[in-house]
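One protein chain omitted, others in place.
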Amino acid sequence: MKKQIPLIITFIAGMAMIIQYFIPHRPFSDIQQLFNTWFLIITVFAMILGLGNLLKLHTRRLQRRPSGWWYSIVLLIGFAIMFIAGMVWGIERGTPFDYLFWNVHLPMSSMMFALLAFFVASASYRAFRARTPEATLLLVSAILVMIGRVPLGNYIWDKLPLLGDWIMSYPNMAGQRAIMIGIALGVISTSLRIILGIERTYLVGK
Amino acid sequence: MNIIERLEKIDRRIIFILILLAVIIPLLLPIGFKIKVSEPVRIFYETIEELQPGSIVLISSEYDPSTMPEVYPMNQALARHCFAKNLKIIGMGLWPQGIPLNQASMEQAAEEYGKEYGVDYVNLGYKAGGIVVISAVSENIPTTFPQDYAGRSVEEFEVMEGVKNFDNIDLIVSLSAGDPGVRQWIMIAQGRYGKKVSGGVTAVSAPAFYPYLHAGQLRGLIGGMKGAAEYETLIKKSGTASRGMDAQSIAHGLIVLFIVLANVFFIIGKRKKA
Partner (left out) sequence: MIETIGIWIAALLTLCILSFLYKENPFYKFAEHLFVGVSAAYWAVYYYYNILRPNLIQPLFIEGQILFVIPLVLGIMMVMRLFPKVGWVSRWPLAFIVGTYAGYNLITYLQSNAVDQVRATLISFIHLESWGDFIGNPGVITFLNAIAVPVVVVGVITGIIYFFFSREHKGVFGGFAKTGVWFLMIAFGASFGYTVMARISLLIGRMYFLLHNWLRVI
């Protein structure tokens, strides 16, 4: 029972989505709308689950006090301030929540990912070697695209931007399309296996 | 260790400093490289240009602050372009952090062109669920988004009058930094309903969308900060993307130099060992 009912639910939900695609009339369109609305709501609870886990983990760290436990206080205080600001004063432009978004969340989020620029440059110098003909082809393609796609390329050779565009539009596009079709076939077969109950790894546990 | 071995094993913090300087110096001392417009961006621009005044554009923001330097300038330029042509905008998003960014872009452009919230544009906010949200919106927008991003009923807004589903939308533009994003809009909006979909994406994901562009499933593609700069050039309004192009050029040149030098040292090292 613990596994049978979920498998039946998966089958019904999956088949409902497939059938409404081919028969977009009532009652299948109504069922699709209903399931869509339920899906939006249930997904939120899935996120609440993730949030609950995060808070549970850091609250435990406060109790157990491993090394660096005081950073968990920073996390929990940051969460509390942002949460209270949003729930009490709303989220419109000009509210404390909006202020914290632009001046606390945004700069840190941006800078975290901007750090990658340094690491990609370091990796380019220290690791990117033309050891094989295929690696050389990869390197040449990367260089042509990197220089062709910035204004500097036009000043080195006026045909370089066109060459960069040609690489993107034809050989790159062909390679990407091959990958895309391969992935699509994989997704289709996995989805079918899930709907038919052959693939059950998402039901792990007792 | 000889000089080549020393250069090969250079402390990475020196590389970090060089990259930092390659970005900061052109920002302080602009060079003024001219920006050439590519075909995918031209198609995007022309797709908007074809629309008649009063047409409704759905702008869906699927990005966050970590990709803001690339996608936010596109958002700003798009809002300006739409308002310049007297198009109506319905904003929404499949990523929560995209909502205030989309709102800020639309507000800024609205101020420049004398447009009013609720009359010329609205921000419906965020819903979780990716492809399911798109499917829900395709059937009924007010049911999926009964309130705007700030909790006001959508029935209050003049711009939403008569807007029920995709039949009332003339163009869908997804500005995305990943999944869910442009791909899902193509799958449902274009694949199932035949709607025109255009996309603005980060440079990381741009190569993967060329097959959709080639197949006609995507009407134009703005890729990364360079794409945003090209779009700013076309609408004749310089923004943050255009200003960053000099730094982008110098930084790219430096990285190419790193790659070339590293491989020259590698080949010399290999020959010495042989």
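Side notes on the structure shown:
A and B label the chains in the order they appear, each numbered from 1.
Basically, a contact is a pair of C-beta atoms (placed from the backbone, for glycine too) under 8 Å apart; a residue touches a chain by one contact, two chains touch by 3 or more.
This structure is a prediction, so every number in the text was calculated from the model and none was measured.
Of the chains on view, those touched by the hidden chain across the whole complex are A, B. Across B:V122, B:L234, B:A247 or B:A262, the residue that sits in touch with the chain not pictured is B:A247. Residues of chain A in touch with the missing chain: 2-3, 5-7, 9-18, 21, 34-35, 37-49, 51-56, 68, 71-72, 74-83, 86-87, 90-91, 97, 99-118, 120-121, 124, 134-135, 137-146, 149-150, 159, 162-163, 166-185, 187-188, 190-192, 194-195, 202-203, 205-206. What chain B contributes to its contact with the hidden chain is residues 13, 16, 19-20, 23-24, 27-28, 66-70, 96-97, 99, 125-128, 131-132, 135, 145-147, 149-151, 183-184, 186-188, 190-192, 202-204, 206-208, 211-212, 214-217, 223-226, 240, 243-244, 247-248, 251-252, 255.
Criterion: only the chains that are shown with their structure count from here on.
Centre-to-centre separation of chain A and chain B, using mean CA positions: 16 Å.
Contact residues of chain A toward chain B in the complex are 21, 29, 32-33, 36-37, 39-40, 43-44, 47, 90-93, 98, 101-102, 105-107, 109-110, 112-114, 117-118, 120-122, 124-126, 128-130, 139, 142-143, 146-147, 149-152, 154-155, 161, 165, 168-169, 172-173, 176-177, 179-180.
Chain contact summary for the complex, chain B toward chain A: residues 10, 12, 15-16, 18-20, 23, 33-36, 38-39, 64-69, 97, 100, 103-104, 107, 127-129, 132-133, 135-136, 139-140, 143-144, 149-151, 192, 207-208, 210-211, 213-214, 226, 245-246, 248-256, 258-263, 266.
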